[in-house]
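With one protein chain held back, the other chains of the complex are shown just where they sit.
Chains here go by letter, A and B, matching the order in which they are written, and residues are numbered from 1 within each.
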Amino acid sequence: MNESMSDTFRWQGFFQKAEQPVLLLNRQRRVLFVNRAWEACTGLTLAEVKGRACRRRSSTASLERDEAILAACAPPADALAGRPCKVRRRVPQSANWWEIQFLPLMGSAGLLGILGSIHVLVAPKETPPAVPERLMALRDRHAARHRLDDLEPHSPAMERLLEQARLAAQTRIAITIVGEPGAGKQWLARAIHNLGDRRQRNFACLDAERIPPALLADLLFYPIAQRQAIGTIYLREPSYLPREWQARLVEVLQRAPGPDEPRYIVSHHSDPRREVQAGRLLEELHCAASAVTIVVPPLRERLADLPRLIDVFLKRSHELQVHAVNGIGSEAGNVLRTHPWPGNLRDLQDVLTEACRHTKSERIELADLPFYLKQSTLPAERRLPLDTLLEQVERRLIELALKLTQGNQTRAAELLDIWRPRLMRRMEKFGLKGTEEQGA
Amino acid sequence: MQQAQVQIYGLEGVIAERLRELALAQRFWLRETSQFAACRNLVQTSPPSVFVFVLGRDVEKELSLLEQVHASLPGTKVIAVGEADNPALAGLAWDLGAAYVLFPPTPRDRLVELVLHLLPRMSA
Partner (left out) sequence: MSTKRKNRVVEPHWRLVELPIVSATRCTGCGDCVAVCPTECLAMGPHLPWLPRPLDCVSCSLCVAVCPAEALEMKVRD
């Protein structure tokens, strides 16, 4: 054995002693070497994988086990670009996860190869601790606000909605809910969850439009959701997710959920097909999530529900306010019935809550409703006397500066960015007094 | 009048200081409460845009308030923060309507970014 071969032998021997699974890929991402720990971790031998490529696949659902494992070991774009990085990958056919660190090895002509080491994250075997009984009552109270049986099939659209919702409650497939903002999509998602066999597990609403993507990833792709006993993930506006994550979500949705994994309900406030056409939503994601698509009609198309909704919102308003409001006067009721409600249920709830704060009696009358609902006569145009208004503003600012400086005129003048003599002249004009000066 | 207002309950130390700095930079009103009764009263009388509370001093009252806010103040986004890894409690906070539940192992310093994203935005 010459010197270079004995060097190689020692390096392989070095890696064989490591307890961590290690793999070495060439620049084409083909396997050069894996150690015994990797073989034990994956159940595959070096002979079986040497020379084979580790590349990501759009879907691992149909792959053989060895292909799926090689795909799980594929270096991400960052590593191929020469940057050390870390990823988490689902272990094929297992509840476990791998955290793989990739170290690119660079030569004079660019990427030589990539060294990877695997840390196995074991999913907790224990079931989540039971919720204390007194807190169960809270869950029940919350669930009682979201019952499908409270909806009445006033129209064909509502009948269809109820039928689809009941069907969705019986399965764990991913579904889509579409409806205008404020129409009640989250309410419906919760009602479906509460009717299903996963209702003892938790419901989590994730807003992809508002929440930073990295914080969503924790629940969408890692075992945190299982640990927290999330039975349903309600994902609002998935078009806002980065494309790469939409692709990862496709993989998740295409896999049948394990017993402890959440089912997904996705919602859009505009037509998802338009989102696909505009390039904001991956078509594969829309397909994977829309075995059932439920359309929630806007409030203006379900006005028969208005009396029930008014009752619900008045009661809820009372929970947070001392003043109980029991009903609506007839004029006010007419206004509520004839308004188109572009903001749907959310708008109705805001109007009623504000009206409850305003009213002094047990009923909401016309005077308690916002101006824009009543379309009363506009007030007469008022004059804007410039000099008077400017003086008014000047006086207010001087008063504020004196308040902030406890009457100290020197500091007040500094605050107002004017000379002190000017401040004193204006104070005299307005009849304002400061404190005695303590010195300059 | 609706105003950009963040109310915090039970937050102290570095993270509270960072939120104060964020409030000054973004010009929103940060209201701090350390007693539960005062906190509840303030949420009712002057509903905040974002309500951040540390979950764990009196779990039943805190979760009850979360549940009521979710039902009665849909414009208020609630962030429940946990001090120790407690998946059962975190899961329950999600269930009762939190916009986000920030428990270990997720680092607490993500809170500042979260608050910034959940503040009401100017329309065009």
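Criterion: a contact is a pair of C-beta atoms (placed from the backbone, for glycine too) under 8 Å apart; a residue touches a chain by one contact, two chains touch by 3 or more.
Keep in mind it's a predicted model, so treat the numbers as computed, not measured.
Remark: the absent chain touches shown chains A, B in the intact complex. Of the listed positions A:P75, A:P92, A:P262 or A:G343, the one in contact with the omitted chain in the full complex is A:G343. For the chain missing from the display, the contacting residue among A:P156, A:P379 or A:G431 is A:P379, taking the whole complex into account. Among the residues A:H119, A:K403 or A:K433, only A:K403 touches the chain that is left out of the figure. Among A:I192, A:L369 or A:A413, only A:L369 touches the chain left out of the display. Hidden from this view is one chain, which touches subunit A at 343, 354, 358, 367-372, 378-382, 384, 389, 392-393, 396-397, 400, 403-404, 415.
For subunit B, the residues touching the absent chain in the complete assembly are 1-5, 17, 20-21, 23-24, 26-29, 45-46, 120, 122-123.
The rule is simple: only the chains that are shown with their structure count from here on.
Averaged Cα coordinates give subunit A a centre that lies 15 Å from the centre of subunit B.
Of all the residues in subunit B, the ones that touch subunit A in their complex are 43-44, 59-60, 63-64, 67-75, 77, 87-88, 90-92, 94-97, 99-101, 106, 110, 113-114, 117-118.
Residue ranges on subunit A touching subunit B, taken from their complex, read 128-131, 134-135, 138-139, 141-142, 145, 201-205, 207, 210-212, 214-215, 218, 224, 227-230, 316-317, 319-321, 346, 349-350, 353.
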